[in-house]
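With one protein chain withheld, the remaining protein chains of the complex are depicted in position.
Moving on, here comes chain A:
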Amino acid sequence: MRHIISVLLENESGALARLVGLFAQRGYNIDSLTVAPTEDPTLSRLTLVTHGNDQVIEQITKQLHKLIEVVKLTDLSEAAHIERELMLVKVKAVGEQRDEVKRSADIFRGQIVDVSATTYTVQLVGTSDKLDAFIQALSGTQILEVVRSGVSGISRGEKTLAL
């Protein structure tokens, strides 16, 4: 099953390498990973999408906890949460395709953020499923490049992951 694990990490050199190394070392999957400092520059916030059965996820969270630099973590997917991913797609846009891509982007509430004589670059924000669906919808179009940020997430309501 897919899980979104959110981690507060000491913003120290080597901390990220240690965390990523743990996944490689113990054979856990990383589907996506995003990381950046928080409003407190001594802390980084990391969102990690992984999958595995309950036992594997339990081990992942326990092993993450053991890392000295991990301050706190939570499995966002255990409760109501919001998840977002940003995607930039560069597509071939000539002739009829130009209108077609524009229409699809509008339907998905994407924005065209860069234009050339033969290409469009579309920016889209949403859940990973939505981004997947947009790529499906572009099946008649030649995709030149896809860049996805990986998932960031936060709990709904008053629940927080903070010090």
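Criterion: a residue touches a chain if its C-beta (ideal position, glycine included) is under 8 Å from a C-beta of that chain, and two chains touch if they have at least 3 such contacts; residues count from 1.
As a working rule, contacts and distances are computed from a predicted model.
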The chain dropped from view, which UniProt name applies: "Putative zinc finger protein", "Branched-chain amino acid ABC transporter permease", "Acetolactate synthase" or "Cytochrome bd-I ubiquinol oxidase subunit 1 apoprotein"?
-> "Acetolactate synthase"
Among A:Gln55, A:Ser116 or A:Gln136, the residue in touch with the chain that has been omitted | A:Gln55
Just name the one of A:Gln25, A:Gln111 or A:Gln142 that touches the chain not displayed here.
-> A:Gln25
Absent-chain interface residues of chain A come out as 10, 14, 17-18, 21, 25, 55, 58-59, 62-63, 65-66, 68-71, 163
